[in-house]
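Worksheet: one structure, shown below.
As you look at this complex, bear in mind that one protein chain is not there, while each of the others sits in place.
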Amino acid sequence: MVKEKLVSKQYRKRSRAGEVWHRLRKNKGAMAGLAIIIILALIAIFADVLVDYDTDVIGMTLKDRLQHPSKAHIMGTDDLGRDIFSRLIYGSRFSLSVGVVAVAIAVVVGVILGAFAGYYTGGIVEDIIMRFTDIFAAVPNMLMAIVIVAALGANTLNLMISVGVTSIPQFVRTTRAAVLTVTGQEYIESARAIGESETKIIFKHILPNCLSPIIVRVTLRVSSAIISASSLSFLGLGVPAPAPEWGSMLSSGRAYLRGYSYMTLFPGLAIMITVLAFNMVGDGLRDALDPKLKK
Amino acid sequence: MEKNKILLDVNHLTVNYELEDETVEAVRDVSLYIERGKTLGLVGETGAGKTTTALAILNLIPDPPGVIKSGKITLDGENVLEKSMKEMTHIRGKEVSMIFQDPMTSLNPVFTVGDQIAEALMIHEKLDKSAAFKKAQEMLEIVGIPGERAGEYPHQFSGGMKQRVVIAIALACNPQLLIADEPTTALDVTIQAQVLDLMKELKKRYGMAMLLITHDLGIIAETCDYVAVMYAGQIIERGTLEEIFNTARHPYTEGLFNSLPNIADRKERLKPIPGLMPDPTKLPKGCAFAPRCPYASASCIEEMPEEVHFGGTHFCRCNAYKNPEFRIEREDIVYE
Amino acid sequence: MHRYVIKRILLLIPVIIGVSFMIYFIMDLAPGDIITQLVGEDASEEQIMALKHQYGYDRSVFYRYGKYMLGLLHGDLGTSYITKKPVWDMYITRLPKTFWLAVGASVVAIGLSIPLGIVSAVKSGSLIDNSCMVLALLGLSMPNFWLGLLLIIEFSLNLGWVPSGGFRGFSSVILPAITIGTGHMAVMTRTTRSSMIDVIRQDYLRTARAKGVSERKVITKHAFRNAFIPILTIIGGQLCAGIGGAVITESVFSWPGVGRLIIDYVHQCDVPVVTDAIIMTTIITGVIHLAVDLLYAVVDPRIKGKYSRKGIRRVRVKKEAA
Partner (left out) sequence: MKKLLVSLICVFLICGFVFAGGSGEQKSASAGEIKYKDSVVCADGSQITTGDPQAINNLQHNRLFKCSHNTLVSYNTAEAKYEPELATSWEWSPDLLTLTLKLRDDVTFQNGEKFTAKDVEYSYKRIMEMNSTASSKFVGVLDHVEVVDDYTVKLVLVKPNVDWLDTLALPLASIVNQKAIEADELKGPWIGTGMWIITDLEEGDFVHMVKNDNYWGEKTETRELTLRYISESSARLIALQNGEVDVCIGPASTEKSYVLEDPNLELIEIPSATCCYFAFNTSKGPGSDENLRLALAHCINYDDVILGASSGEGTRAITNWGPITYGYYDGFGDYTYDLELAKQYLAKSAYKTLTISVKDSARLRAAQIIQANAKEIGLTINIEELEAAALTAKSAFKTAEHESMIYTLGWNSYGDDASRAYGKGSNTNKATLSDDRVMELLELGRSCTDDTQRKQYYAEIQTLNHEHAWYLPLFYTELSVAINKGVSGVIWEGHQSHDYSRIEVSL
């Protein structure tokens, strides 16, 4: 009776995921971010329903070019008479997919490499993986991405690859560090003792216990991947026209800064809000997964 | 003159920690006083509110979440709680010093120990840097550390040595009151004795009063003039060393003694107090000890016990004494 | 200590070789044809053949890389395909500009974020803290190129206070420095805050307060110095990023720095220029990282001990054979 009372409500029966979700739900910023992401994802998925690609997004009406925001075009039109709002809606597809796919590439490669490097500490496997990581990490991300895109040619897939590849070192390092801590735990010893295969130990016992730092890094990395991707597009190394990638919309609005600043304002806001949402969720997740960090 | 004998007087101090969705009543209506040159031992389990009481004296309770709800703390005739931040800095370290529980973490790792001692001197004695450092070296010698080690960093010292450094910091400006918050708990037993001896010696040398917080009755027996026992934020019994050790009145105090091993009879089983201290966010209406108390009656759960005085300085808070016949069934304990 | 420094510098060598190999090959893969770039589109067959021979394009990429590395070993960074100038000269004229920009950005970032971070940590949970954190989050989420454009519109175009681009004295550094600094500031404020919050809970601050140190000094002296290491790491990282050239900001502000050098010559497939510039960046980055690591020891005496010990980098664990 007395004992039960003493068990703090925090520890009352709830799965770990449930516990994290409970903490996350209390974080208003994270929930707002999550809501924005869900809305953006819905917009991206249903972009085809919302706007017609051929007429609204890439169809040009030159007589309507460079119109300031009005009732007909709430965000105005661009230099080829295309409705900026429609293009922004469709552009969510590119920004989100580039961010997500790029990070997915980085996660798959980075986590596997990181797990092996962390598990086979001290061996040649770790040496090779970590030296390669050092080399990749030694080149500033943006430069690396630029060189890769320049070599492969500018298109959406290559954009994803280049942003993804430059994110790999972070995941290798994060995973390795997490694996190193987990590998020291006794249940891994016992798994080894009962003779489970090493691959099984890595993927079944170690990785699931390393998830929190990886999840946090994924969310935060998606946001920077979106910025990197739109930066590359801004430099003309991204999604080829006429696709309405936000970064390239901003870039094309650059020539019309004076007098037509709305052309850069709205894509800029769109990028910022998306990135902000991912950052807020990432922050919230970090706090929720690691209560120590919270005040 | 009589009034001046009392150095520290804490009256009806109540401190809460106000968290997001709950309030911890850490200290509830605590009153205590210390005379000049005397030592008061404050005993109790972890979480009883001993440290909070001590921090309140220096007005160091972390705010938020800590709030001093009511009470008055008079130090040398002045109310500490009414002092401004700046005035407080003149009291801390000068009039009252404090030694903390864990010497491992109570020294700043990035400054040399000499600098850390000298800092107090520079603030209170207005010494310049080199003079302060010299004095710091002297202080180190006093606590038994070679003065030339003043240029070393805390991580180069062992736990016992660190606590000596902490003591040196505390005593650097000759405070009138030293608050020692479990000064030896984190140390090895052999080192404990050394540090304790050092403190006793220094106390004598400087004629300080001391508030010694501990849960170790042995230390109390060795060093204190008076003893106050805290439970769930309240002082439930207070008296001189002899009164408490020989004629403990409160069932909790009694329980504390009973849970000590008997050196004379090693085969005797320990008699721990059953149960745990109540959740400080949900204290019962009546006596906080009632759920664990072998003597508890129905009224104990309902009524908050009053202080019952047993002449002179000895009192306890227990409803059982409403019955004048009540006595604790006491076993003889030989304790030295 | 210098054993450690020497070891770190030696460790940099394989990284540089790796980076040069990687960049050289990627650049060589690039679809453009440097020869056509050089002689123009109307060149005759003989001209093209002669040039191909001259630049080793009639042989394999390994030959070209080998030749390039041989030059590098002799301290010769080679000459640009396009401008025919020594790459070193090209790089060294750009570096100071990039350097000033990086320093300017760091000044903006450090100057703003450390006070903000400290205040946020001390007043954790208050309106000030929340506002600072929201600002930091916005700064983090704002694409550099957009912020740059906004700043140009306002301060150069509308107000005419500062030049809109190019490198012309102090006033021209302001806008790009703010642009880069904002992103840095966001990260640094957050780091300062979390690091300070960790430290603020430490017992030794209570010790300091108990001996009568004023609250202000407790925070700025006792707490900050302990919280400084993560901040130092961030400063180092940002300085490195800055030296590598803030490609985006440099192109928004027509800044003649290293980043623009790289992007301009990437487009023109000038392999030596790009590879060299990236190698130089790697070296400088490595040196900055080393300097930061050495500064750790100055800030925190506990770290100094680690550097003098041997083999701290990796503890080899021998696994028993099953």
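A, B and C are the chain letters, set down in written order, and residue numbers restart from 1 in every chain.
Keep this in mind: contacts are C-beta pairs under 8 Å (C-beta built on N, C-alpha and C of every residue); 3 or more make two chains touch, one makes a residue touch a chain.
These numbers were taken from a predicted model, which means no experiment stands behind them.
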| item | value |
| --- | --- |
| Omitted chain - touching chains that are shown | A, C |
| Residue of C:24, C:68 or C:167 touching the missing chain in the full complex | C:167 |
| Touch criterion as defined above, residue of C:85, C:201 or C:216 at the omitted chain | C:85 |
| Touch criterion as defined above, residue of C:200, C:252, C:278 or C:292 at the omitted chain | C:252 |
| Chain not shown: contacting residue from A:67, A:86, A:223 or A:252 | A:252 |
| Where the missing chain touches chain A, by residue | 28-29, 32, 54, 58-60, 62, 65-66, 79-80, 150, 153-155, 236, 240-242, 252, 254-262, 265, 269, 276 |
| Residue numbers in chain C that touch the chain omitted from display | 30-34, 36-44, 46-47, 50-51, 54, 82-86, 89-90, 93-94, 97, 127, 130-131, 133-135, 137-138, 150, 152-154, 156-160, 163-168, 251-254, 256, 260-261, 264, 267-269 |
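The rule is simple: only the chains that are shown with their structure count from here on.
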| item | value |
| --- | --- |
| Pair joined by the larger number of C-beta contacts - B-C, A-C | A-C |
| Computed distance of Cα centres, chain C from chain A, in Å | 22 |
| Overlap residues in chain C, where contacts from two or more other chains coincide | 125 |
| For chain A, residues contacting two or more additional chains | none |
| Footprint of chain C on chain A - complex, ascending | 29, 121-123, 131-132, 134-136, 138-140, 142-143, 146-148, 150-153, 223, 227, 230-231, 234-235, 247, 250-251, 254, 257-258, 261, 264, 267-268, 271-273, 275-276, 279-280, 283, 293, 295 |
| Residue ranges of chain C in contact with chain B within the complex | 125, 202-215, 222, 225-226, 299-302, 305 |
| Chain C partner contacts - residues on chain B that touch it in the complex | 55, 58, 60, 64, 85-86, 89-94, 97-98, 100, 102, 105-111, 116, 119-120, 123-124, 153, 155, 166, 169-170, 172 |
